[in-house]
Structure formats: C-alpha cells, structure tokens
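The other protein chains are all here in position, but one chain of the complex has been omitted.
Here the chain labels run A, B and C in written order, and each chain numbers its own residues starting at 1.
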Amino acid sequence: MARGERVTSFDARAVRADTPMMKRVVNGRPLTYLDSASSSLPPRAVIEAISRYYELHHANVHRGVYTTANEATEIFEGARVAVADFIHAPGGAEEVVFTHGTTESFNLLAKSWGAANLREGDVVLVSEMEHHANIVPWFQLRETTGIEVRFIPVGDDYRLDLTDIDRLMDGVRLLSVTGMSNVLGTINPLGELAALAHRHGALFAVDGAQSIAHLPTDVAALDIDFLAFSAHKMLGPTGLGVFWTRREILADMPPFLGGGGMILDVRTDGYTPASGPTRFEAGTPAIAETAGLSAAIRYLNGLGMDNVAAHEHELTIDALERLEKEFSGRVRVIGPADATSRGGVLSLDVEGVHPHDVAQILDQYGVCVRPGHHCAKPLMRRFGLAATARASFGPYSLTSDTDVLIEALGEAVSLFA
Amino acid sequence: MARGERVTSFDARAVRADTPMMKRVVNGRPLTYLDSASSSLPPRAVIEAISRYYELHHANVHRGVYTTANEATEIFEGARVAVADFIHAPGGAEEVVFTHGTTESFNLLAKSWGAANLREGDVVLVSEMEHHANIVPWFQLRETTGIEVRFIPVGDDYRLDLTDIDRLMDGVRLLSVTGMSNVLGTINPLGELAALAHRHGALFAVDGAQSIAHLPTDVAALDIDFLAFSAHKMLGPTGLGVFWTRREILADMPPFLGGGGMILDVRTDGYTPASGPTRFEAGTPAIAETAGLSAAIRYLNGLGMDNVAAHEHELTIDALERLEKEFSGRVRVIGPADATSRGGVLSLDVEGVHPHDVAQILDQYGVCVRPGHHCAKPLMRRFGLAATARASFGPYSLTSDTDVLIEALGEAVSLFA
Amino acid sequence: MTMSNLDDLYREIILDHYRTPRNRGELESPPAVRVEGFNPLCGDELVLYLVVEDGVVTNIKMTGHGCSISQASSSLMSVAVKGKSLPEVETVMERFKEMMTLKERSLDENGEEAPLDLRSLGEIAALAGVVKFPVRIKCATLAWKTLAEAVAEASSN
Partner (left out) sequence: MTMSNLDDLYREIILDHYRTPRNRGELESPPAVRVEGFNPLCGDELVLYLVVEDGVVTNIKMTGHGCSISQASSSLMSVAVKGKSLPEVETVMERFKEMMTLKERSLDENGEEAPLDLRSLGEIAALAGVVKFPVRIKCATLAWKTLAEAVAEASSN
C-alpha cells in the first residue's frame, strides 16, 4: 500500500488480508470497498465453509437418516445455535427462524404476527428513517386489515425526533425501528425505545440489518421482542436471513408460507402446522448458506463485535473530520456530524455533482460507493434529496480507504467545477 | 471401482468425476448417493462459480454504478437469461422471477395470482401425488378466499386417474400438477393436461421440481402457464428457485412480499410497485446462488437433457428388473413397474423392515436413501403407507450404485428375517 | 467392513420386541388414560393406554406404527413399567433418560461391560446402542415421552 496508513486500535489489515475480494484491481486501482452497508465482503473462511459444505456434506436436511444428511442437518441446526448465541436469544436456538433476508423477516412479522394480532385502527409506528423493508410490508398489511402506519419524524440533527413521542404512541401495538440507519448512520436508542414501547403496552421490533454487523447485539439486555437481519451484511452469504422473537410469541404465530417442512400433517382436507421455527421454514432451506453464516459469526466473534464497533467509530471520526476539512462544505455529509451514536455510513451530497456522477468518477479510482435512494425514499424526501452517494465502512476498512475516497472526490469536484 | 460396471449410453462416470461429494467415504464405503430427488450433488463447476463470485465479483445488485456492482448485476441478470433459455420461455428473461425455491414459487402463485384471480367457489385442481408445496399454499388460500381445492385421484397403476377428468374439471380455474412425482417417479402427460385445462378455460401450472433436472423442459411447446422449480435439485445451489409465467400474466400479478427492490416509489402514505420480475423480488436476492445456477445450467446443457433423461431411463429399467429378480417380491417398488413415462425415483417398501431401518442399514454401506413421507402425505395415505425408503438417480448415477443398493438391501432383509 | 455399530443398534432383544411387541392393543378409556405420541420427523405414531390403580400401573397397552427402534422401545417400556408403582416408574423413566444422554464415548469405553446403572435397567439397556445414532434417539424416546404424559394425566385424575 503506497499511501501512509494511520493505524487504529484494531488490526483491520488482517481482516483485509482475509478477504479475497480485496485483491481485486478495478480500473488499474486496488479495490476501495466502501459499500458495506449494501453488502459486506465475506472472508475466505466463509467462502470456504460454503465450498466445503458442497464438497463434503451436502444433502437435504431433516428426515435424513444417512450420514451426510445428518451432517447437513447438524450444520443447519448448528447455525441456529450460533445465531442464538450471537444475539443472546434468551430462549436459545428454538427462537431463531431462518428466512432469506431482512426483507422476508419483516414480511413474516407483518403477515404472520401482524395479521393475527392487529386489527383495524391498531397502529404500527415506524420511523421516517426506515428502509422500505420495514415500511412496505406494513402498507401491505394495511390494505388487508386497515391498520394505521404512523411515522416518527426525523429531526434536522438526523436523529429520531422523540419530542412528541407519547402522543405518537397513542394506539400503537408495535413500534418497529431500525437499529442503525443505512442512509444516515444514526444509531437509535434501542433500550430506551423498548422501554417506551413496553410502557405503552406495545411490542418492539428492530431492523437489525445494519446494526448486526457493526455493533454488539443483545436482544435480552435490550429487551426487544423481534429482530430481523441478513447474513450478507455481516460477512455472510447472500440468500439467508434471520427472524428472531421470544419463544412465547413465536409459539402463537400462525404459519406464513406453506409447503413441505412446515407441517405436522397434510390430508386432502387440510393441514396441521408444525411447531417451533420449523413452522415458518417452508421448503428446502438455504442450507449451504447457514454453513457460511456460522463461519461469519465465528469470524466476527474472533474479531469481537466491540472491537469492530470501536474500529469503525475511529474511521468515522477521522472521515467526518477530513471530509469537512478537505472540501470546506462542498461535500456535505447527510447524517449526524458528531460520531456519537453513529455508525460508519457516510451519505455524501457533493455540490453540483449528481450522486451517480460521483459514483461513476469514484469507480475510476476503484472506489465503490452506492448512489441512489438506498431504499429509504421517505427519508430522502424528508431531506429534499433524490439521492446521495453513500460510502460505508466494514471491519476491513482502513483510513487509507478514506484517503482514496478523498482523492477521488477531489476529481469529481474539479471535473464539475 | 471394484464392482463390474455395466456401461450405459451416457458417460456418467465423467459426471461423477466432476462431483466432489462423490469422493466422500462413509462408514468405510464410497458414497452411493441415491437421494437426488431430495437434493442433487453439484459439480465442481457450480461450487467454483459460487466461490469465484464471492472472491471476485460480490456486491449488491441493482442501482450500483461501480465496476463490481455491475459485474454482480450482470451475473444475476445473466442467470435470468440462462433460465429463460433452458425452459424456452417465449417472452425471455423478463418472464423469469427468482424465488428461494419451488415452495416459495407456489406461495407466490397462490398468494399473488391466486388471491387476485380466484374467488369463493373457484376450484384449484391438484393431484393426489402432489408434494406439499403444491397443496398447502392452496389450503392457505382457501382459508382467506373460500376457493375449493380438489384432487385428481391416483390409480392403482400409480398414474393420474383421468377417467372422470371432465367432471373433475367443473369450476376449475387452475390445474396444478407435478411434472414428475417425487415419490412414484410417475411422469405426467403435461401437454395433454395443458390442452385439457385450456379447453376448460383454466390455466395450467406445473411443479417442475423433479422434472426440471431429469427431462428437457419446454414451456412453449408444452403450452403451460406457470412453472416452479428449485436450483438445488438441478445440480445448483440451495436457497434459489424460479417462478416462471407468461409475460401477460406476470404483468397483472399484484406484489407478493414487500420491501426494497420491488418498488417504484414509497411515500409515507403508500407505495407504487415496480413492473416485471422485479416486482416479485423484494430485498437483496440470492446473488451468489444465481452464479451457481448459471453454472449448473451450463453443465446440464453440456450433458444434454435428452442424454440425462435417456441415461436415467436405462438405470431405471435395470434397477426395476434387478430389484424384482433379486428379492422376488420382498422389496416392493411403490410406483409404475414399467419404465415408460417414469423417472428414476424408486420408493421401496421392504417387507418387515421399516423404511427408517432400511435407510439406517443402507447407511452402513455408504448408501444414501431417504425414508419418510417425502412431503406427500395425501399420496402415502392413498396407498396405506406411513413411509417408504426412496432411492433416486441423478446424472452421476451408475449401475454400480444399484449393485451396492441391492447388496445393502440384502443385509436389511436378512437382518430382519 | 465392520457392522458393529449396526449390531449395537439392532440387538437381538430389540429385533425380538419389534417382531413380537408386548402389550399391543387398546384399553377402554376411561377408565384407561389415552395419550397420543407423534414423531413428526419419522412419522412414528403411538397411542398409549394406561391404567393406574392405587398408585400402581396395573395395565398398559399400545397401538401405532413406527421403526424397529420406536416399536421395540415402546414394547420394552411397557414390560418395564407394568405392575410397577408410580415412584418406581419415575425411577425407570429417569434411568432411561440418563441412558439416552450418555455420551457415545462413555459407552464405548465400557464396551460390552455396561455401567452399573445400565445393568440395573435390565432389558431396556439394549436400547443403549441408539445413542450412537443421534437421529434415532427420537425414535427411542417417543414411547417414554408419551408415557410421561400419560402418567401425569393419570396422577391428576
């Protein structure tokens, strides 16, 4: 690496060395991956766990008696245990449902728990900074049940505006909020919101898609009721997600998708659903992907989520400071200016340069940033933006990434000057 | 290989050499994999396509501008084209929706198309030999809409009993039948059923989970309206499936799962869905898996589906004959005795030995067969069985697999004699 | 190839109880307690009839179907508890449970020499080999879980 490296408290260079994608050269430059909020780059251990699964242990799970079917089942159920430990599920693996992503998890929440428990006039309170995954399923449920979907406003400080929250909580049966905004980087006060929800007799759901990979998550300590996240944002594979809820809540949730695996019995006149997580896992699950997720969790545990959080915090402080200094206002960060309760997501608004052009120019430097509305259109509207160019950090990020980002942003600014 | 190998017209040994799992040794014996109906064993090319994806091209798809995001998008959209070609979709890639498996595809069919088009009293006609994936979603739809779910009986010859079919078609809006039974091996007359459905003004859906991997599939020539299948049964990865329908039908289907990606716009007061396959692909899709599926399709095309079908046909003729000869009735095959219109699925009923014990004993010989109801409980009830021990072939299967199967079945029979 | 594991699983005594299950049949209910057991993974089904009089299991009968392990286990179980007092039944159930949670290793170390608590189990000890086949443990325990339910129900009457 040619450029001077400011060393942080965390040895991210080892993580980078573990990450095959980091060897990519794009447009003659080494990859500067700043799109972890969109999807993370898996370490070799994850990729190999998937290959090893297909090479040595692949078989369909459940109901198998032969050796490799048992191995596949152990890998699959072992991942459930790994997830339960990772998020400190009080009821263990029996509370962990495998889905295909955060989005499917929210559909499960809305269309199983929501459809069974919410009636016309009941309120689901989300926030203006939610990802569409935590908005559209509620709109869909509204169409069939007549619930109300209400939004907590976001203040000019890019944080939830809780000044009027007690009035907003009126009639609320579920409060559903993101752990960390994928646009602003804002980290929401989950413990406080859980207490608020419970004080009002509501349940509390968390969109953990961002927070799972960048902060330690303890559902028991936070006292939350539902958690959704995706493997691909936490160094794991695509095609796999998690829905977690407390055992008592899960036990009463009606089936969602129907098919094999989720039944106890099927007759020509009807069916009886299975109990436990299985009830919500219709069809052959994403088996190889669970091998990858287990490996990702082992890897993150090896790093220590506290260290990951601290590392990304330092990167964020550094980047916020330097972006401000280098561009004296011509590059605006849409999100809290202060790194407290804030993750490493930097949505950039470059004066006079459209985010697509920013991303295009940055690509010539091998820099990966994502332009667009980031599936958070209500939030974009709130701030009068059509799009931003978003740079986001992962455990493999280094201050040298920020160096290249700044170099490339300089080119964008001057090209359009 | 110690045992005599009867060579068929198709060089399956090359396929076997390409399949890493085939190197497994289980209980001191080489793997004799006879569970392809449950899940197939991917060739090295598929596993490597997935690894290569994660090592070189991984990024979230859509809305990306940077190089690797474009590569990932090309891989993902390229798989859509590969699927469209493989099944001869008349409208091309724009008719191919990626799901997470056959099961999700049927849920999409029932809960999007079905909910929008079927009313109380409308009939969905399935068959007694359907997998739960093509039964339970219809029962779920019945709960919300009051449709009727009717069953075509299966005759004592293990084939659809169509004698009374015109009466059965009364009121039918959708006929939904499996291409090949995963229990009996029966291949259904899809062209004939399509014509029947259309004559009665009904649409025709096919569960292609089994047939896709063992027969050529041409949706245009067969004139079918919906097709569902899973990548993991056709040498591809877990966690990915396909839903295909004609462009005009897809255009009118309302959204299914809600979230990012499937929208055109989201406001705090509602949302506008996207058009095309995207409307049904909420959230980050199974991207790496599409790289695997493309590789699987390339591999199958290389073999030629006609050759695969012919090879498995010969294996089936041979196995049916030898099982009959060796065990003179003590091992009964639940399925057509005649190999015409029949795939390589052999559900075994061993006199005096429970299928679980059969599978357990076979495992000692490294033989993988699946005991159970195979997610087809109505069919099992029809034949008064709780379970069978099912052996099934894939393109890598050899007559030597049947040798080992017979040797191990001999042990089961004598242990329990 | 060594089939020793198979021999551990399919001991003669197990095959005997599978071929000739003891205490098959139904009992009128009431007075008998009737409880259904189901192993969804394998499809094993069991209907258990239990009569408890003055704290003693005076009769037990079963119908249902399943693999050799589940069938033999229920037959062996019925023989082990018939005529026993409820505290004795509790002890047998406890011992069986311990056996099913034995590590495979400890079993191997003892080889054919079953540890003391296994020997005290009598014929039921024949099921010890099941722990080498973790997926089959559910087959072996089905009858016992159903028995526990029936005992609880009988005690609450």
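Operating definition for what follows: a contact is a pair of C-beta atoms (placed from the backbone, for glycine too) under 8 Å apart; a residue touches a chain by one contact, two chains touch by 3 or more.
Keep in mind that what you see is a predicted model, and the values were worked out from it rather than measured.
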Partners of the unshown chain among those that are drawn: A, B
Contact residue for the chain not shown (choose from B:V65, B:V172, B:L193 or B:V413): B:V65
Chain not shown: contacting residue from A:I224, A:L240, A:A274 or A:I361: A:I361
Contacts of chain B with the absent chain, listed as residue ranges: 62-65, 70, 73, 264, 274
Residues of chain A in contact with the chain not shown: 27-29, 353-357, 360-361, 364-365, 371-373, 386-387, 411, 415-416
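In this text, only the chains that are shown with their structure count from here on.
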Chain located farthest away, centre of chain A as origin (C-alpha): C
Central chain (by mean CA position): B
Centre-of-Cα separation between chain C and chain A, whole angstrom: 47
Separation of chain B from chain C, taking each centre as the mean of its C-alpha atoms, in whole Å: 38
Two or more partner chains touched - positions in chain A: 63-65
Contacts with two or more other chains, residues of chain C listed in rising order: 41-42, 136
